[in-house]
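FYI, not all chains are in this one, though none of them got moved.
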Amino acid sequence: MRPIIDTDTAGDDCFSLLLALRDPAVKLEAITICNGNVQFEQQVENALYTVEVAGRGGTVPVHPGCPRPMLRKPLDAAYVFGRDGMSDANFHRAQQRPDDRHAIDAIVDRVMANPGEITILAQAPLTNIAAAYVKEPRIAENLRHLWIMGGTDNALGNVTSAAEFNFYVDPEAAKIVLNAGFRTSVVTWTATVRDAVLSPADLSEIEAMDTPLSRFFTQVNRASVEFSMKTGRLAGSVQPDSVTCACMLDESLVLESADCVIDVEVAGELTRGYSSVSHATLPDQAEADPELGQARGANARVVKRIDTAGYRAMLMKALAS
Amino acid sequence: MRPIIDTDTAGDDCFSLLLALRDPAVKLEAITICNGNVQFEQQVENALYTVEVAGRGGTVPVHPGCPRPMLRKPLDAAYVFGRDGMSDANFHRAQQRPDDRHAIDAIVDRVMANPGEITILAQAPLTNIAAAYVKEPRIAENLRHLWIMGGTDNALGNVTSAAEFNFYVDPEAAKIVLNAGFRTSVVTWTATVRDAVLSPADLSEIEAMDTPLSRFFTQVNRASVEFSMKTGRLAGSVQPDSVTCACMLDESLVLESADCVIDVEVAGELTRGYSSVSHATLPDQAEADPELGQARGANARVVKRIDTAGYRAMLMKALAS
């Protein structure tokens, strides 16, 4: 497997990177950085530091990408992850420095040079992927597969009631990407908040490992756990990015999925970044409202259920090493 | 209790009427008819027939209201309820004829003449209620309470992924009503599809009663049960309108509710009629996106959990009589 991971490195973005970096079967082609969770340059540093912590310093290029969304004002989630995205750990600067090549070019060039070979895991707002497609639409047919962490599955969001962070921050990019014709799998916030939550006991177990990676995990994870508790969202730690990576690395973790029509709202007053996901129990679209016309064909596989235990085991193993 | 029921009489609209008509503690002030489920005049007849079946012919006026939504093209759900809204029962014409007074005036006049006394149960698209408010905004403060069956609770709709029928058909009306300042309780499609489903066993039990009202129920309910089965939505019969009436008649059936900010999308491309419902686990709105500003105060109580057994018992009792 030859993935590129596009990330707004903060919190569980790092553990997603770790899973890929520590898996010997994976040739991580590149890490590309997109605007999102925290200040852009900090995200670059977070990625470089994570590569170093994983013992892979200097082996995987880190390409800075688009520092802001396509059309909307920049927006971050420092309120979740701490100012540095690492629960204010103030890690030292990694030795590896960012690659000169822009994320867009890193993506376009690798995909076009290796038709059918490269997989992308997009775990950030989709600005980089959309901009790469706008530059070179043929990446859609030349990419092996696109894994997206983003959106909701007709359920509560995590920024507004209607929308999940990655789609909310750059809804135009999300809409571009989902309509571009990539072979796509989507892991929604809805699925992860149910199937990818580490319990307080899990977190204690990780802490008790006391390996370098478990210490890294515990440190980086602290702020988002506190945020979840403060908002009463859940007791424990939700891991959307790392679980998406886990599914990519081992598709058997996807216990249930459905081929769906998924699209993103860019015009609403209350629904910026809302993801509409088609559902089998809905009435025939053209019968329910003739103005909608016939439904179009599915454009993505939406992950409906994930093997929580299997994911947990994969993460534990990576942190224990 | 002095309710007005605003209804697009078809399927379980009828059983909602029955609950109110058969409850001796209720003085049903009026039935007002709104565009919605099936052809408008047919809905008027369905209401008149239901009053007759309940043994109340001539005692409750039926006022035809707005025959089409405010801004959008008319839309029905004959694909659910049969062409006549009664599973194509072709009932005879009731003796009672519709009242000359328009639903809007029936609502405005009664509410303004009885400040703080009248309750409205709105179990149809909200055209009539919105139009009454546009005509006389002071009904908002003079109505005792407004019960609305409509919308979703950040969950899958029943017309599109994003929207429930009543809000989808006339989203502008729904938005007007929810922002008008009524004391409001909302029973969403989300709550009813979970807590107000009659099982096949329930339906058999009703059929076995073999009373005039149980036979009426079984006949009228047939088409929507078949529709639910065909779409794989659920085995059994979902009863959004009658459960909302039940909650109004006996508030102890509301096991859980939350004061929320609820609003309706009228501008989206994919999200016509979507209802956004605020949620405690979301981040502070102004922190998550400064452009959204401070969240405004709650404008409705959203019913979160309903006493299914209690509802079922109330319905059974009414049909058995």
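Order as written gives the chain letters A and B; numbering starts at 1 within each chain.
Everything below uses one rule, namely that contacts are C-beta pairs under 8 Å (C-beta built on N, C-alpha and C of every residue); 3 or more make two chains touch, one makes a residue touch a chain.
Quantities reported herein were computed from a predicted structural model and do not represent experimental measurements.
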Given 2 visible subunits, total identical subunits the whole complex contains:
4
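Simple rule for what comes next: only the chains that are shown with their structure count from here on.
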Superposing the C-alpha atoms of chain A on chain B takes a rotation of how many degrees, nearest 5?
180
Which integer distance in Å separates the CA centroid of chain A from that of chain B?
40
Per the touch rule, the chain B residues reaching chain A in their complex are 73, 75, 77, 79-80, 154-162, 168, 227, 231-234, 263-271, 274, 276-285, 287-289, 291-292
